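One structure, as structure tokens, below. Some questions next.
Only one protein chain is missing from this complex, and each of the others stays in its spot.
Moving on to chain A:
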Amino acid sequence: MPTISQEYKTALRSVSVDLNNDVSLLIDIPDALCERDKVKFTVHTKTTLSVFQKPEFSVPRQHEDFIWLHDTLVETEEYAGLIIPPAPPKPDFESPREKMHKLGEGEATMTKEEYTKMKQELEAEYLAVFKKTVQVHEVFLQRLSSHPVLSKDRNFQIFLEYDQDLSVRRKNAKEMFGGFFKNMVKSADEVLISGVKEVDDFFEQEKTFLLDYSTKIKDSTTKAERMTRAHKNVADDYIHVAAILNSISAEENTALKKHLDKFSDMFEKLRKVEGRVASDQELKLTELLRYYTRDIQAAKDLLYRRARALADYENSNKALDKARLKSKDVAQAEDNQRQCMQKFEKLSESGKKELTSFKGRRVVAFRKNLVEMAELEIKHAKNSVSLLQGCIETLKNC
């Protein structure tokens, strides 16, 4: 079962969120263990905060624990004005597993060498998926820890510190359905409250922007996924070409042997480079887009909560008007109206802050990843060029 070393992970860390490096609470996942469908993460915390009993501790956590943490945060009324960091996606080892299965079926049609290489390639892919999984979980915690409000959350602290299995109750069917129902209600509600007149230009703009951006980035993500997958296929084809060329050259005994050898060798080297290109694109570009698709959803959720609060506020205003008209329960209505107003104002205020910081974070992350990707692409292409030049040189001379 693969475990990950710290150094590799830091090298791979791609989805950068603008984390303020507050040394008072440092979280990472140095290790993870994959058991069948379950992935067990070791969450390691180093802190100077007195809230925690020890300055350094590690606890075992599963993906479901992360989801529980996320859900409790979302449900906490107080945090309605915050962008809750998106929950990490469920570990998905299906695609590499399926490929591995397919490879096993096609074993007879391949040479041994070819098979071994394909297997290695798949194992690498599997490992990459695994690392990515660990990484998104880590990023989730790091975003919480770097958030001034969320880092103080009691549940979060329990999540970090409690050294037993959290054994959070898995959602049962009814709850799953309930969640689904809630989503339905939410979307219906979104439509309902969309009629509410926006009072703040900032939010009005944000709303149109986020709605538009969210569909665009979703689209880009799927397209980027397809592109990187196609690139991966090309790299995989190189393996087969190299293997068959190799077996042809093994049977050749003329002057051609040398050439075929070199040619096969070249493909073997190129496939590594191409494979890296594909996986780097996946990591720097697709993963970035994927992350921000989720993050934008979180921002949209914030907007929804605010819009909901706004609708409540307006309703309470109406109720107050009605109460005043009827001179009945005025105090109660006034109270309610004041609460709603307070809640809405608080939401608006923190929402504005959150959205502004989100924007900055996004731009920085895009910059970082695009620069890194360009640099990697250049590096790989240069690598290919020197490989190719060397190969052409030797071929011409022999």
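The rule we apply is simple: contacts are C-beta pairs under 8 Å (C-beta built on N, C-alpha and C of every residue); 3 or more make two chains touch, one makes a residue touch a chain; residues count from 1.
In this text, contacts and distances are computed from a predicted model.
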Unshown chain, UniProt name, "Protein mago nashi homolog", "Sorting nexin-1", "pyruvate dehydrogenase (acetyl-transferring)" or "AP complex subunit sigma"?
"Sorting nexin-1"
Among A:247, A:297 or A:317, exactly one should touch the missing chain; which is it?
A:247
Given that one chain is not shown, which residue among A:165, A:212, A:321 or A:345 touches it?
A:212
Sole residue of A:38, A:154, A:338 or A:367 that reaches the chain not shown, by the stated touch rule:
A:367
Among listed residues A:40, A:99, A:186 or A:259, the absent chain is touched only by A:259
Touching the hidden chain in the full complex, which residues of chain A are there? Just list them.
209, 212-213, 216-217, 219-220, 223-224, 226-227, 229-231, 233-234, 237-238, 240-241, 244-245, 247-248, 251-252, 254-256, 259-260, 262-263, 266, 270, 359, 362-363, 366-367, 370-371, 373-375, 377-378, 381-382, 384-385, 388-389, 391-392, 395-396
